[in-house]
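For reference, the structure I am asking about is given below.
The other protein chains are all here in position, but one chain of the complex has been omitted.
Note that the chains are named A, B and C in the order they appear, and that numbering of residues resets to 1 at the start of each chain.
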Amino acid sequence: METFQRLESEVRGYCRNWPVVFDKAVGSHVHDESGRPYLDFFAGAGSLNYGHNNPELKSSLIEYLTDDRIVHSLDAYSVAKREFLKTFDDVILTPRNLDYKVQFPGPAGNNAVEAALKLARKYTGRQTIINFTNGFHGMTLGALAVTGNSMKRGGAGVPLDHVATMPFDNYLDGKTPDFLWLRSLLEDSGSGLDAPAAVIVEAVQGEGGINVASAEWLRGLSELCEEYGILMILDDIQMGCGRTGKFFSFEEAGITPDIVTLSKSISGYGLPMALTLFKRELDVWEPGEHNGTFRGFNPAMVTGTEALRRFWSDDTFAQATLAKGELVEARLAEMAAEHADFGAHVRGRGLARGLAFDAEGGIAKKVAAGCFDRGLLLETSGPEDEVAKLLPPLTTTEEELTAGLDIMADAVRAAVKVPQTA
Amino acid sequence: METFQRLESEVRGYCRNWPVVFDKAVGSHVHDESGRPYLDFFAGAGSLNYGHNNPELKSSLIEYLTDDRIVHSLDAYSVAKREFLKTFDDVILTPRNLDYKVQFPGPAGNNAVEAALKLARKYTGRQTIINFTNGFHGMTLGALAVTGNSMKRGGAGVPLDHVATMPFDNYLDGKTPDFLWLRSLLEDSGSGLDAPAAVIVEAVQGEGGINVASAEWLRGLSELCEEYGILMILDDIQMGCGRTGKFFSFEEAGITPDIVTLSKSISGYGLPMALTLFKRELDVWEPGEHNGTFRGFNPAMVTGTEALRRFWSDDTFAQATLAKGELVEARLAEMAAEHADFGAHVRGRGLARGLAFDAEGGIAKKVAAGCFDRGLLLETSGPEDEVAKLLPPLTTTEEELTAGLDIMADAVRAAVKVPQTA
Amino acid sequence: METFQRLESEVRGYCRNWPVVFDKAVGSHVHDESGRPYLDFFAGAGSLNYGHNNPELKSSLIEYLTDDRIVHSLDAYSVAKREFLKTFDDVILTPRNLDYKVQFPGPAGNNAVEAALKLARKYTGRQTIINFTNGFHGMTLGALAVTGNSMKRGGAGVPLDHVATMPFDNYLDGKTPDFLWLRSLLEDSGSGLDAPAAVIVEAVQGEGGINVASAEWLRGLSELCEEYGILMILDDIQMGCGRTGKFFSFEEAGITPDIVTLSKSISGYGLPMALTLFKRELDVWEPGEHNGTFRGFNPAMVTGTEALRRFWSDDTFAQATLAKGELVEARLAEMAAEHADFGAHVRGRGLARGLAFDAEGGIAKKVAAGCFDRGLLLETSGPEDEVAKLLPPLTTTEEELTAGLDIMADAVRAAVKVPQTA
Partner (left out) sequence: METFQRLESEVRGYCRNWPVVFDKAVGSHVHDESGRPYLDFFAGAGSLNYGHNNPELKSSLIEYLTDDRIVHSLDAYSVAKREFLKTFDDVILTPRNLDYKVQFPGPAGNNAVEAALKLARKYTGRQTIINFTNGFHGMTLGALAVTGNSMKRGGAGVPLDHVATMPFDNYLDGKTPDFLWLRSLLEDSGSGLDAPAAVIVEAVQGEGGINVASAEWLRGLSELCEEYGILMILDDIQMGCGRTGKFFSFEEAGITPDIVTLSKSISGYGLPMALTLFKRELDVWEPGEHNGTFRGFNPAMVTGTEALRRFWSDDTFAQATLAKGELVEARLAEMAAEHADFGAHVRGRGLARGLAFDAEGGIAKKVAAGCFDRGLLLETSGPEDEVAKLLPPLTTTEEELTAGLDIMADAVRAAVKVPQTA
């Protein structure tokens, strides 16, 4: 531990809540170096939808490495990339009638977001991006400008411009009609809103507090965008790859975003990888106009291909996720009912779920700490860390889910008992 | 090939010059899917300093994966991270008297640059960054703002602000004293230069055309920074990890930058990884103020640890690189002498070398194409692609170097014969 | 006329609607060079609240000039400035318990706004300014950034940053609670709204369409600002100096803005002059930190002093304005009732009044053109020029008002008869 304190920057975060040294990990469990197991309802912040070290993906990966196949190839052509592209097209795009081009923008989600923003601005010749309250899109300057969190914005050290923020679904009082404000601005040439290039939106805001946009709201947004010639960027980095049931979080709403970002679970094994997808007619990039050293990391494409084949060739996996999501929701609803005095209520879709509390008292943080003590990893989210956030691997069994929820129920009971602090 | 054309974005670049599908790779060779070998003097743009699929790194990696050790852990503590930090400290920092803290800012070089810029701005409370002509630092908005290439800047779609550009070493007429302009601006309260937070500089500009900053110039810059309370960020993403001989490209100059960025070859195996290093007193980050999903990619730390141990425990490897660099330089000097009519001249340090031509005629591009036809991969760089750029793996043998340089000499002769085009 | 077409830029505007050459002007009448008189319900866009060439102000001015007293003195002390300051304090500030410092920021309203924005940013150390839909604050880059009109914003040629737009009073559907959106953003650390330095607001938006903020809304805004440490800038350039009755437009609401801008009628004679007023504790300017060549134009101070004495020593003038305002409102209400089919409705306070129509059909523009043909000057305002805007001199007699309104009633009847165009 001393090594970390002496050598690693103070910017480190998760380790402060989980002060152990992890070493092994299989499925929904990780183990610290003493061998103690933890049930993982965090899943690498959504990067491990198929669990840790899934054995089939692992086989593919080790075989690829063993055979000395090419690991790093930038955007040269590789057999692994061709396999990935074909599989992604066969298993994901074609069945959904999505005529998207695929960009490999770099290894991280922020690369996918930066590429999306650049492309939207280039294609439209406009600069303003509309983002939404409590949206989270990444830490590089372009992505940070469309992210809501004030602490993270403050880290920029420069103004974050060319963005106009709108209320996410259900952000206001529940009575104000959807898009009343945005539509007013767009219709009024004196509103001061410069013509927007795009909106960037999450179907479910993970970091923002497990805030779910209704299908109706997403459809309304999509229609508004079409009406005003605004591109719709759907950031599916955390909520895509089956987290809410279907592969994309926006399928339920029946919309087709102009641009989609994917990362986190797209490699399926925690390997860095990201994609920016966009409608064919938007592909106005010059060769090399956006690049990045690790945009052709073949092992991630190998595990990604394997994951697509294993989990997405039919809808069995999506159905299972929805069923598990209902199980989780039911248990969280019990907890919410039990602790209604503390403002407890349930949020989420599929296996992205949250138990929110009143911001005062720091209950959610106590719940997370109590879970850790009891062998369960989960994190908090929301602007005041007021939500205990559950992102278990989608491969978590019902038994594991139940075990974890039992732990959580205990931790909640303990958390609301202790004197509260702000 | 049809798969790529149909599905991959037009942004793809390298594949246009090397229209084959790569599959295997060992040491300094890659093979296309038909089995044709290519000698690789490109090395993943500097990401493969130890060659493709180095067997010892490969063993460590496969063993780690086989044992189900944790792959993805964000910034939680892991055994693999501790090993990496300790080794990096023992092998690199301590022997060089560098009291740096280490940040894992995300998987890509641009993450390291974005973190460096943020930290410099936060620490100083200033916004302006001084960059240098033909510098290259990445494609995310913060990094792109300090990058010179106009095509890539144009892709931003928004103005790239908070930056003031200064001439790199030897950029002007060879007579103007170093830092005459920058010093004048700093000394003059009416100059219009807002107080800078930092300079960001490469010791050798790779993408910019293999432009070498002299040790004297780097020392001058370092002293100027100290005099005016400006932080010095040394971007060692492409030129670090031994590319110029010693581990860091700035060691030769005897300076200690305030902030250093590393990526590309730091994992040693082409796995996405990046570091931002900074003097201990600069570590003013709040926990989580900068983050990123793939900042804790353990397999990269495992191969990185192994690479540090294998190659950097003593100075044998650095010495070998310098010797190979001299071999390359000598052969390039012969070519330059032979083709002086075309403005041919040699650039570079260590195993970062270039053969530059007059911009007219596109000779360097023809050289690169001719090399590919003859089974040698190298790329061009410089604002007009006027430099044939050699970044062979540092592990390339003298025989391989000689073989590659023979091919190149042939390709140059052929390139200067054909009628020239602009 | 040829002279103008040949030599004056295409940017000229009003002359296109009033294609005559004006020459003389007294009270509420101007005359073109052929001697034709026009009743003026435009009043220099609010710069001539005391009419053209008011005889008492004229006497003071000519006397000052005749006696060779100093005309131009930058911010040196002058007798004329002292007189103005004392009178402004005695007649305006002290009776209203306003402990304001006075800045002479330059001759134009935009100078007053630019100084206000700078000071608010300097005092708070924050950058974001909250402005309101359809606000109008001037054409220099700082002032333009907080102005809503899209055509004028487009003229900037650069992005207009550091601003967040909020809905003005009654902008939305009439049901959404005031400040619901702004308060939500301020309360939520994840909203993406960087802490604002100030709001800038007009009590009645003149250029924006004679949109009146209710006293209750202004009080709510003032309270919200105080609650969140945000400065309140009240731009009273067009609506101050008695336009709405009392000297300041905000007096009715019983609030004390932190910063107030005045210009247009402050000199009382159409002479260029502007003031920025602010609470004493905000006076953190360095000497000369904001300057401007014509910030000490003494003749304007002379007429300004005379105007303050003549019109503001008691509340007679304010009462008369209110009475005239009611007269105008009553007549406009009749017209609105007569033309309800065209969406006609009345807006305004005091002698800032508008008759708004449905945006389609361009009725208001036809009304303005018909008035001109009939010898009455008035302009349109609002984002679609949908409002016939009445800003008669406050000294206009009831007979003149009635005569003008008779003309207008005619013009409206004629305008709604002709086939409508978009």
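Brief remarks follow.
By our rule, a contact is a pair of C-beta atoms (placed from the backbone, for glycine too) under 8 Å apart; a residue touches a chain by one contact, two chains touch by 3 or more.
Note that the coordinates shown come from a computational prediction; the quantities given were computed from them, not determined experimentally.
When you scan B:Gly148, B:Pro299 or B:Gly354 for touch with the missing chain, the hit is B:Gly148. Considering A:Cys15, A:Val158 or A:Ala415, the position touching the chain not shown turns out to be A:Val158 (whole complex). Within the complete assembly, B:Asn131 is the residue of B:Ser28, B:Ser78, B:Gln103 or B:Asn131 that touches the hidden chain. Mapped onto chain B, the interface with the missing chain covers residues 127, 131, 133-135, 146-151, 153, 159-165, 167, 171-173, 175-177, 180-181, 184-185, 188-195, 208-209, 382-384.
Even with one chain removed from view, chain A keeps its contact list with that chain: residues 158-159. Looking at chain C, the residues touching the absent chain are 1, 3-4, 7-16, 18-26, 30, 33, 44-48, 52-53, 58, 61-62, 65-79, 81-82, 85-86, 88-89, 101-104, 106-111, 114-115, 117-118, 120-122, 127, 138-143, 145, 151-152, 154-158, 161-162, 197, 237, 263-264, 269-272, 276, 278, 283-294, 297, 299.
Everything below uses one rule, namely that only the chains that are shown with their structure count from here on.
Rounded to whole angstrom units, the spacing between the C-alpha centres of chain A and chain B is 31.
Chain B and chain C have Cα centroids lying 58 Å from one another.
Chain centres here are Cα averages; for chain A and chain C they lie 49 Å apart.
Under the contact definition stated at the top, the residues of chain C that touch 2 or more other chains are 159.
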